[in-house]
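Please see the structure below; I have some questions.
Right, chain A next:
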Amino acid sequence: MKVPSPKLTFWERIYVVEIIRGLGVTMGHLLKNLFRQSEMPTVQFPEEIKPVATRHRSRHRLTVREDGTPKCVACMCCPTACPASCIHIIAQEADAPWKEKKPRVFEIDLLRCVFCGFCVEACPEDAIRMDTGEVTIVGTRREDFIVGLDFLLHGEGNAWREGRPEEKPQPGPGEPLLPPSTPEEESGRGPRQVLRPKLPSAWETVREVKP
Partner candidate 1 sequence: MEPWVEWTIMGGRAAVAWVIPLMLIPLLVWMERKASAYIQDRTGPNRAAILGLRFGGIIHALADVVKLIFKEDITPARARPFWYNLAPIVAMTFALLTFAALPFADVLRVGGHEIPLQALRLNPGLLWMLAIGSFGVFGIVFAGWGSNSSYPLLGGIRGSAQMISYELSLGLSVVGILMIFSTIDLNEIVRAQGKLLFGFLPMWGVVVQPVAAVIFMAAALAEANRNPFDLMEADSEIVAFHLEYSSLRFALFMMTEYVHITVASGLTVTLFFGGWQIPWLTTERLTGSAGDLALAVPALLVVLGLLVLLSLVLLAPTRRWHRTLQRLYVDARRHEAKFWTVVLLLQAIGALALGAYLFLNPPGADGLAAITAALQFVSFMVKVTFFGFAFIWVRWTLPRFRYDQLMALGWKGMLPLALANVVVTGFVLLLVGK
Partner candidate 2 sequence: MNAILFWSCAVVAVTAALFVISRRSPLASAVALAVNMVALAALFAGLSAPFLFIIQLLVYAGAVVVFIVFVIMLLNLGEEETRGALVSRGKLLASALACCLGLALLLRAVAAGTPREAAGALPADFGGIESIGQEIFTRWLLPFEVTGLILLVGIVGAVVLAKRGE
């Protein structure tokens, strides 16, 4: 198809005048931005942080009851709803008479998460929310992005900025793959065990353990 090109006037056809007009436009922008730097739309990010919208979805957190225990009852609704299969829960029997289960391991692989919010919608207990406001999640290794129960419950601030926790040795052949459930952990306020580095192969093995 032949697209007719617009008819140019003589002055437009010899370019020069139009070029000078164009140069005027760009110079106007340059001078405006040079002398009014504060009016530039750029946000100097780490120093200036734009507030996130109220209905945003950001890094997950697990809510707690008044006694400090997680609200989550390990009903497995959220891993079922998750389209990215990135929630990993291992349940254990709860001590309270009015609930059956509680999570022993609750891990989210933030690298696989697509931040769709389905887990929040699926939860019958309002136990998981995505309202921390943390949208910059920084790590230097893949394992850093697998966040565990303690971090989701109590992770204040951006733990990724605070440096990497010490590496834990991988379990040997005969040792149990799961972290032992300690009294502190039972109370829900154990020493903060921010991130558990783990290799993907170990991850796969853990999945198959049936407590």
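These made the cut because all candidates are chains of the complex that A comes from, given by their letters.
The criterion applied here is as follows: a residue touches a chain if its C-beta (ideal position, glycine included) is under 8 Å from a C-beta of that chain, and two chains touch if they have at least 3 such contacts; residues count from 1.
Just so it is clear, the structure is predicted and the values come from calculations on it, not from any experiment.
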{"item": "Candidate from this complex that touches chain A, chosen among 1 or 2", "value": "1"}
{"item": "Contact footprint of candidate 1 on chain A as seen in their complex", "value": "16, 19, 22-23, 25-27, 29-30, 33-34, 37-38, 40-42, 44, 47-48"}
